[in-house]
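As you look at this complex, bear in mind that one protein chain is not there, while each of the others sits in place.
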Amino acid sequence: MDATSLRAASTALRDSAPLVHCLTNTVVQTITANALLAIGAAPAMVDDPAEAGEFAAIASAVLVNVGTVQQRTAEAMRLAARAANEAGTPWVLDPVAVGGLTFRTELAADLVELRPTVVRGNASEVLALAGAGKGGRGVDSTADPDDALEAAGELARRTRGVVAVSGPVDVVTDGDTVVRVGGGSPLLTRTTGAGCALGAIVAAYVATAGDLVTATVAAHAHVALAAEAAAALADGPGTFAIRWLDALDAVDGETLLRAQLS
Amino acid sequence: MDATSLRAASTALRDSAPLVHCLTNTVVQTITANALLAIGAAPAMVDDPAEAGEFAAIASAVLVNVGTVQQRTAEAMRLAARAANEAGTPWVLDPVAVGGLTFRTELAADLVELRPTVVRGNASEVLALAGAGKGGRGVDSTADPDDALEAAGELARRTRGVVAVSGPVDVVTDGDTVVRVGGGSPLLTRTTGAGCALGAIVAAYVATAGDLVTATVAAHAHVALAAEAAAALADGPGTFAIRWLDALDAVDGETLLRAQLS
Partner (left out) sequence: MDATSLRAASTALRDSAPLVHCLTNTVVQTITANALLAIGAAPAMVDDPAEAGEFAAIASAVLVNVGTVQQRTAEAMRLAARAANEAGTPWVLDPVAVGGLTFRTELAADLVELRPTVVRGNASEVLALAGAGKGGRGVDSTADPDDALEAAGELARRTRGVVAVSGPVDVVTDGDTVVRVGGGSPLLTRTTGAGCALGAIVAAYVATAGDLVTATVAAHAHVALAAEAAAALADGPGTFAIRWLDALDAVDGETLLRAQLS
């Protein structure tokens, strides 16, 4: 993939300011909303069955993240995913800690049947979701992205969508094309919600870019390049998270030309 | 309005450290608590029917923000508003995204019948709450505060309270007097929860100041002046939010004399 295609994705995002409907875990709602605002998108967190379907139908994209899921929000997630499908709206599934816990693993399996536009997780989660592994412990991954490549490809063909596996080098695939995104910073794993916010950023990009793989890669490159800029200014994980938000705002189409793709 | 009256409101707030009971959305609980601590108030987030009425009865003021409302917290909001009324405690309604979603729009209409001391929202929300518009998309406003002035005045007369409409220039009215508060920074709209925290800051001010319009204007001026100070030190939306908390702490009665009132 040529990094120049990422520049167009960035422009499309900034021009359209997509409304991203997030059904996400309560730990990361704030950083997710702030990350979306920083990249020029509009976040909205509506996670109750009373409103989730109604709102998904008018959103530009939907994020479903099962990090702190419960019966009530699980129902909202099903309604939102169905409403998104009916409206032809793209939606992203982030299967946090799937594999390790029964309730969310069953929910995630149901959600996969609804064919998420993009699945974004770590290697353990993607392996578990594809039925090929037992998952990690909580949000940690005990596997490398490339270990999950085959499972990711299979899952992508099953959902006819894209699967992105986060790690030191991220892997994005639609079951045919495979793109790797390098760079970033280890500090991304030392601040809560960076990975979850990436899921929301993917949703924002797929709302506005034509090609799904390009949009997903652009989101990953945006996050990685912002992390590099933030790490250069950070004195530790606290200042890193704040500088990362500043850098998400500063990254533009020209910056994305420096993405480490392979 | 003369800015010297704001100085007295600031002193009253710092001297009494009001306990502000917040029933607010989960995205902004942290920044709301931190903003209240920064201005010298004491925050407490108690949003379950099992405790909300009991706590509202002992609080200095109550904030009801419907941002991520659900059946359970809606019931807690009704109980808290009634307990506040019975105790003669002021309470603030923030009708986040009202107009755009059925469940919260009906809830907000019920809450208006309980006569909130202050309503704080953007123009779209105030228009929708007054029955004069269809609301914006999520937290965005598609209208200007002055477009909502007539609706705000009507609503204020109906609740016999104050209505504040946030925007580039904020408008505060009790249906008779109209005060405009200028200044601030566009970065306030690039960080999640700044507007919601303003609702809580209004609650803290009305808990301690004699005149409702003065208290509400003081809260808006406090936020705007802190935003200007923060913007001068910020490198982007991340550092802005942090510097804004520092500045909320630093603003005092003397600072409020520089408020841009008209």
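Should a chain be cited, it is by its letter among A and B, assigned in written order, with residues numbered from 1 in that chain.
We take it that a contact is a pair of C-beta atoms (placed from the backbone, for glycine too) under 8 Å apart; a residue touches a chain by one contact, two chains touch by 3 or more.
As the structure is a prediction and not an experimental result, all values here were calculated from the model.
Engineer: Identify the residue among A:I31, A:V112 or A:A203 that touches the chain left out of the display.
Structural biologist: A:I31
Engineer: Using the definition of touch stated at the top, determine which of B:D146, B:D211, B:D235 or B:D249 touches the missing chain.
Structural biologist: Checking the options B:D146, B:D211, B:D235 or B:D249, the one contacting the hidden chain is B:D249.
Engineer: Quick one: say which of A:H21, A:R104 or A:H220 touches the chain that got left out.
Structural biologist: A:R104
Engineer: State which residues belonging to subunit A touch the missing partner chain.
Structural biologist: 25-28, 30-31, 67-71, 97, 100-104, 137-140, 190-193, 234-239, 241-242
Engineer: Quickly run down the residues of subunit B that touch the omitted chain.
Structural biologist: 19, 26, 29-30, 33-34, 37-38, 42-48, 50-51, 54-55, 58, 72, 241-247, 249-250
We adopt the following convention: only the chains that are shown with their structure count from here on.
Engineer: Express in whole angstrom the distance between the two chain centres, defined as the mean CA positions of subunit A and subunit B.
Structural biologist: 33
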